[in-house]
Each structure stands twice: as C-alpha cells, then as structure tokens.
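Just one protein chain is left out here, and the rest sit where they should.
Chain naming follows the written order as A and B, and within any one chain the residues start at number 1.
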C-alpha cells in the first residue's frame, strides 16, 4: 500500500501530467462532474461520479475512422489516424472500471476493433473507491466491490491521504515513475474506510434484486412478455440512457463531406432512436416498444447469453437519475422478475 | 388532492365518459415518477400519484393518445394546459378524445435542484408545507421548498388553467413572474461574453435529443435532425459547433409556439438552461409584436404567423444587435 498526503494531491497530479495527459472528474458549469484534462488550478470533483461515463476515453462519442479522396471515378482510402499518446484517467469508480471489461468483450474479441484497442493500450486507469454511494447505485448486484475497484492502480481517498495500490504492470510502472511522492503505508485506514462504505452498500435498495428470471433460459418468454407495453409506454425515444450508460456501445458510421474529401466517422448511436434499424424497405422495430425492449433484452439477456452470463450493466445508476421519465433498468428487472 | 383525483377518475371510468386516464405513476423513490396510462380502478389505486413531485408535462402524450379509440382523461397542471391549448391551436390533438381536469400546482420540487444543494443518497422525499423532508442513506435532511424548486417553478408564469372540462381545487391567476430577469442579464452582456456563456453551456450537450423529444412544441412528423440527407442528422456531431446549432435551430423553430413550460431544462441530463433560449425569443416577441403568450387562448393570432404593417422592419436586427 502506498500513500500520498492529501496536501500533495496537486503535486501528484502535476507529476502525472508532466509525463502523460491526465484526465479527472471536475465540476462543470452545470454543477455536475465531467472528465477534463488536468491543468494547474483544476481541482478534483467531490461528486460521486461523472454524468458521462469514462467510456468516452476508449469509445468517444465521435471519432474519425478514415478519409476518402475522390477524383473522377477513382477513390483513395486514407487511414488518417495519428499516433496515439499515453494518458491517465484518475478517479474512475468501480462501476465504470468494470464497464471497460464489458466493452472489451465487444471490441477486443475477434475481429478486434483497432481504434478501441489502441486507446485501451495507451490508457492507464487509476480507479477510486467509493465512500458515499447514491441511492441509485446497485453495483453489488453485479459482483462489483465499490470499495476495491478494478483498474491499473486503485485508490482510496481519506480525509488526509490518498492511498494507492498498483494492480497491473502499467499501474506499477506509473507508481515507480512517481517515486518520491509516494510512501509506503499501513493499510489500516483503508480497511476502516472499506468497512464504513460496506455498511452503506448493504443499505442500497437495489443491490440485492432477484435476477433469477434473467438466468439465460427465458429469452423468448421475456421477449414476449406483455409487460413491455406498459414499461415502454411513456418512453420519449431519446438517447439519454444510452449515452450516459458506461456499457452501451452501439454505433453508427457516417460520411461527412468536408469540402476537401469525405470524412468517414463513427458516432454513438442509440437503439432507442427510430432510425436505428430502419432500412429502405422497412423497419423490424417499428414502435418504441420494440426499441425499448431491445435495450433491456440486450443488457439482461442477449449479452449474458453470449458472454458466460455476464450482464451488460454495472449498476452505476446513471440511467436511474437521468431518464426524463424515470423509467430504467431497475424497474424493468423488478417488473419482469415478478413473473418467474 | 390525490385521493379526490383517483375517485373522480374511477367515476369517469365507471360511467364510460373515458376509457383511460393519463397521469403520474409512483416509482421506487418518491421522486422517480413516470407518466402512465391507467385503465382500471385497481391500477389507479395501485400506482396513481399526484403531489409536489409530479413534474412531467403530460400534454405531448395526448397527441398520440387522442388518436386512439375512446376518450382519455388527462389531469393537467396550469402550465400543462398552455401546452395543451397550443397543441389544439396547431391541430395536433383531437379535442373530442380528451377529457381535461385542471389540477392545481404549488410548484414542483426538483430532485436535481435538491441534489445540487449537496443532499445525496435520497431514498424518500415529501413536502410538508414549505419544507421538504428528505430521508437519505446518510440520515434525514430538510430543505425549504423554494430552495428545492427549479427556475421554471420559482418563476411560474401562471396558476390559471387555460383549457379544461372540469376543475379541481382552487383556480389561480396569471402571475407577474421574474422569468425574463436572467434573459435581461444575458442581453446586458457583451456579445463575446454571451457567446462564451452559451458555448460553455452548450458544449456539455450529448445530443441525446431529450429536450426535443419532451418538448410539446416539437411535434414534426419527421424532424430535420432525423433526416439523413440533411447532413445534420441527430447523432452526427461533426464538430462541437453543431451542438450549438441544434439548440439554436430548435429554439427558432419553436419560437412563438413555445409556452415556456420548461420541460427542456428539466430533462436535460447535463443541466443546460435551455429554457433561456426560448425565453429570449418570447421576450423579443413581446417587445417587437406586443405581449403574446403562446397557448394562452385559442384565438389570438400568433405574431410570427401573421403580418401587419406595424411589424418590426428587418433593420431591427442591426439596431438590437448593437449596431445602433
């Protein structure tokens, strides 16, 4: 266990930023936290989590894939990617840290998504244990320990110190590079913090939902449930849940005429949008019911069935607090779970 | 009030006046309320809710609901009736298929506002007169109601119902609000300051379309931002400036039709004060064409859709833009 006196936090950030670009949660004008690049004078947000998840770092909302130059009938394809630089993300919570594992199961399985993979290789994650979970948090449901987050290095912030524990090679290398700043420390204060947090985690209202109905055997039964109609009734068809979700990874590929050529880019897409599956000759998901159902079936049934039972949700609670009509995965689990 | 509303709804269901009821449904906590359609007395007893936390404007749902078989009972708050009336004016709602009961509103508690005051882990919340009592994972808290309301309620424009078939509770009046104060502040900024303000706010947009989809004035069958061929389709944020354009174009498009219900700001996951854009248009329309409140009545001609010889000349842009 390593330790950094809290008074030296800025020094610590500066030392990382001197090596690599450092991103951390910062309060914005909207009174909420978002990841921003650390610069002198920027301070770490005290909010539990950011509105946008940390998936942006590896799977940004928009990214250029390639360019095309056309001349007459000829086409030239240009891979316009620049050399990626190393970066560090500080303050990733346990839920978001787990979301990377889920995204890996999409983007790093054959055929590998090289855009994602490059970013993953260049990023170092310093996660931070939670101390004040929100009522909307339910990460324990997915076996996530908010007091011991995954990451290249994990951290615990107490009143007077930041405790750090390197987990991976990348994390160890970073700890070594920070050398003098960090001192060896006794883990007792961390253990005490963990105990206190665990008492709160125990009290979380959704951390013990009954998931039996989503054990992988009920695909058609769940799909055909008459309850989707009521659940999706008020859905606005906006993309809020999908865009704040750390595990939603559907994307669109589009072309943009820059005037000097064609830029092909990828951007987040949402299964909640009416044109997501629309084809020239029809649409298999005609109403919001089908679109809404797709999102939750994907997270609770389809994804687990293809990934050894792992759910496509990390219980971060963002969709609970952000859905304009307060419909969310917890209500879906509870409503459909009654039918077992 | 909730009890009376449920009883009245049951009676109207029972005598066949309506076959459905649109209202608010209780969630897991007191604040996560979902708009819902109820069809039986049992459903109403089980989940129908009306209190100081029922914030959603139900008018827009009536576009779709009124096209269905039979009549639907809609409970509308004063500001919802403005949206409803505006939608009637635009022939978007089939009036014959809706039975409107106006219900009073004392201003809605906004959970995001409460959270912004540092109260976290909110498991339950209830309004006790002018106090909001909150139970959290970390103990009990309380907050004054006016500190727990969003701007749209703090600066409520009207407690009067402009359309209804029936009223419950006391009818209120059109209020003298301070809703243009912030707009004035923005107007008094230099163009550079104002530009910086809006870039700062709009840069947080994640283009989720919640503002558009919730907006009772956004009722196009197909939105220009959903048209692939437009080059500005919904998800294509080619550059950050496009996000700004999305909101500005939307504000232009709802100008003269926006009733200032404030749903856009309520649903924005990034807390962008979108209602200020609309209020700027409302204020400008008031100043250039005379006082006009969209949705206030069915007859007044919308100033942007009518021409009079007294209308402002195009030169007004230069004059107001600072090039006096």
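Here is the rule we go by: contacts are C-beta pairs under 8 Å (C-beta built on N, C-alpha and C of every residue); 3 or more make two chains touch, one makes a residue touch a chain.
Everything that follows uses one rule, which is that contacts and distances are computed from a predicted model.
Q: When you check the chain that is not on display against UniProt, which of "ABC transporter permease", "Carbon monoxide dehydrogenase subunit G", "FAD/NAD(P)-binding protein" or "D-alanyl-lipoteichoic acid acyltransferase DltB, MBOAT superfamily" does it turn out to be?
A: "FAD/NAD(P)-binding protein"
Q: Can you work out which residue in A:41, A:226 or A:284 touches the chain that's missing from view?
A: Candidates A:41, A:226 or A:284; residue touching the omitted chain: A:284.
Q: For the chain left off this view, which of A:146, A:201, A:271 or A:325 is in contact with it?
A: Considering the complete complex, A:271 is the one touching the chain left out.
Q: Can you name the residues of chain A that touch the chain not displayed here?
A: The missing chain touches chain A at positions 65-66, 68, 70, 73-77, 79, 106-107, 111-115, 117, 219-220, 223-224, 249-253, 255, 257, 262, 264, 266, 269, 271, 276-281, 284-285, 290, 294, 297-298, 301-303, 305-306.
One rule holds for everything that comes next: only the chains that are shown with their structure count from here on.
Q: Which of the residues in chain A come into contact with chain B in the complex?
A: 28-32, 34, 48, 51-52, 61-62, 132-135, 200, 203-206, 230, 233-234, 236-240, 242-244, 252, 254, 256-257, 263, 265, 267-270, 273-275, 320, 322, 324-328, 330-331, 334
Q: Note which residues of chain B are touching chain A in the complex, please.
A: 27-29, 31-37, 56, 61, 116, 120-123, 136-138, 200-201, 204, 206-210, 212-214, 226, 228, 231, 233-238, 266-267, 269-272
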